[in-house]
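The complex appears here without one of its protein chains, the remainder shown in place.
For chain A:
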């Protein structure tokens, strides 16, 4: 089988070291090789995208003709999981939108910029998943490691 390299495979050790350095205030790890399916439909009243389950979507429209497009974009982005008690403070250093759970709840997502890199920010139960283009992943990892120094124990 061919060898598979993820965009942040070479940064795994540096990312893992953040949790130790910050005493768990910030944790960060890549979640590589997720399948990503981009679905486009017209946002008109008679087309709906129903979430049937955690891994299944159904596009429903009254027209029998094609109502959109589904494209496999799995290789476009990788995913960085960031968590820890200070994760909101960390993200606020590079993101202008309000991620407080009062307004940005579990399951919510936003397409925006983090450290000037285009990202999708997705709040999960206990952490955030940052979907970032492969070519911006190393920049984002460097920025997270650098920003997390703010929370290094003893400083």
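As a working rule, a contact is a pair of C-beta atoms (placed from the backbone, for glycine too) under 8 Å apart; a residue touches a chain by one contact, two chains touch by 3 or more; residues count from 1.
Assume contacts and distances are computed from a predicted model.
Comparing "Glutamine ABC transporter ATP-binding protein", "Sarcosine oxidase subunit delta", "SufD family Fe-S cluster assembly protein" or "Sulfite dehydrogenase" against the UniProt entry of the hidden chain yields the protein name "Sarcosine oxidase subunit delta". Think of the hidden chain as still there; on chain A it touches residues 96-97, 110-113, 118.
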